[in-house]
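Everything on this sheet refers to the single structure shown next.
All protein chains of the complex are present and in place, except for one that has been dropped.
As written, the chains take the letters A, B and C, and residue 1 is the first residue of each chain.
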Amino acid sequence: MALGRDWAESWLRATAATVAEHRSELVRLDREIGDGDHGENLDRGFTAVIAKLDSVAADATPADLLKLAATTLISTVGGAAGPLYGTAYLRGSTAIAGESTLDGAAVVAFLTAARDGIVARGKAEPGDKTMIDAWTPAVDAAVAANGEGRSEVEILAAAADAAEAGALATEPLVAHKGRASYLGERAIGHRDPGAESSALILRAAAETAAESSSGT
Amino acid sequence: MALGRDWAESWLRATAATVAEHRSELVRLDREIGDGDHGENLDRGFTAVIAKLDSVAADATPADLLKLAATTLISTVGGAAGPLYGTAYLRGSTAIAGESTLDGAAVVAFLTAARDGIVARGKAEPGDKTMIDAWTPAVDAAVAANGEGRSEVEILAAAADAAEAGALATEPLVAHKGRASYLGERAIGHRDPGAESSALILRAAAETAAESSSGT
Amino acid sequence: MSVGLVIVSHSEKIADGVVDLARQMARDVSMQPAGGTDDGGIGTSFERVTAGIEAADSGDGVVVLCDLGSAILTAETALDFLDDDARARVRIADAPLVEGAVAAAVAAQSGDSLDEVVAAAQSASAAS
Partner (left out) sequence: MSVGLVIVSHSEKIADGVVDLARQMARDVSMQPAGGTDDGGIGTSFERVTAGIEAADSGDGVVVLCDLGSAILTAETALDFLDDDARARVRIADAPLVEGAVAAAVAAQSGDSLDEVVAAAQSASAAS
């Protein structure tokens, strides 16, 4: 029921699937305000993560799997998203190290540490039109849901909803970090690809959490 | 007797010879405070100039030959000395355009325009530890010698003497232009390669002038 | 059409690589590498720079980016040999080569004017 090793593995597999499915959409977004490789970068990275999952010990913790994802993404993505998501999963996994299942507080701790990792790495602030604009509302929503005593599944669903809204809300922004910052005002009207992929990742977290807690 | 087409050709051939002879010395100087190619660059350039001299019309003026040297150096030297000497010969040849023999005033006009061309191109000031530190005293000495009513041969000899002294005087300087400027204080104690090659070029001018006026 | 770019470097590899890199963010801009000496050694080539300027010029202007000082001397000399009409459309940017080229390429891709592309190059600093 609770979010354990199996959920972490399911989440990573579901992430790889959704990234592959949305690959060309992410490429298109990145072509508009960047260099057009965000979909390829993530597809390459999560495909490499999946390839390593079979060799993970049965008694691994969620943190073990997410740390493996971190180092694999860092080594394979090849663009800004590699160090950024890599640092997110790394810091997130440190925050839940040793826990075999994650309760609501652990989920919040993971998301907060992941977001803080992206900020530590990329120095972006909210409103800079980056993935942070998906992660920060997601963390805020998760904190609020946890404060209201909601379940892990509900917390992740709230985070995913907020991330999607945050990604959409990057459209009117001018970018102050990353390649889109070269575009100045011309970035207005385009959604940030990293915010979009962050929303996909968190949606995969919520959906796999719902499935594992419903026992499927 | 006077300095005509034949002198211009002799000067260019003598320059090629002295550059070839001092090639490794110029390389050594440039290795100490630059990238070590000044000797090669000039050897390549003047070898190319020589290769073109045979096809020059018999009724060519000194300016025609020096302009040919200019464009050839610009196309073949491959380092800063190419545009700098190229511009020098180009502006110098413009100053004596149409003259079939050069008197003292013409020699001064050539040297002045050549020096001004190097300054226009490279924006160096006297004391910046560049070839200008050979050319500027050379021009001053030529102007003075001409003012004293000296012959073309004497004017060029005075210019060559001053250029040699000027090259020597670059040794204690810090460079403010060109690659040696990367070295800061560490350029002190090293002679500027371009000032040295300028002295060689002007010495070749003086020696060939002496030879052509002595009728050899 | 758009403003074209010429990438003048002492190294053929650098000039070619800068074009590859900037191309990712500027698919339609004419970008001409002019790296190395005529025989591909380390140095600059008047011919390569001149040919690059001609190839990059579609009438909307050309921005030339250079690595070290002697590359600028070569580029300025190439400009001297252009006719007045062509020369009026060419600017040498006072900008770091790689960073300036990417910024200039993005501006040119967006259809910016010659002065705007120069300004984009010149406001590019170390990696952003």
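Convention: a residue touches a chain if its C-beta (ideal position, glycine included) is under 8 Å from a C-beta of that chain, and two chains touch if they have at least 3 such contacts.
Nothing here was measured: the structure is a model prediction, and the numbers come from that model.
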Touching residue (missing chain; options C:D16, C:E47, C:D80 or C:E116): C:D16
Candidate in contact with the missing chain, chosen from A:G39, A:P62, A:G82 or A:P137: A:G82
Full-complex contact with the absent chain, from A:R5, A:R179 or A:R203: A:R179
Option touching the unshown chain, where C:V62, C:V102 or C:V118 are the choices: C:V102
Those residues of chain A which, in the complete complex, touch the missing chain: 35, 37, 41, 74-76, 78-80, 82-84, 86-87, 121-122, 177-179
For chain B, the residues touching the chain missing from this view: 34-37, 179, 181-183, 186
Chain C residues that touch the omitted chain in the full complex: 9-18, 20-21, 24, 35, 42, 66-69, 71-72, 93-100, 102, 122, 125-128
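Everything that follows uses one rule, which is that only the chains that are shown with their structure count from here on.
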Top chain pair, ranked by how many C-beta pairs fall in contact: B-C
Chain centre separation in whole Å, for chain C relative to chain A (CA means): 39
Whole-Å separation of chain centres (CA-atom averages), chain B against chain C: 31
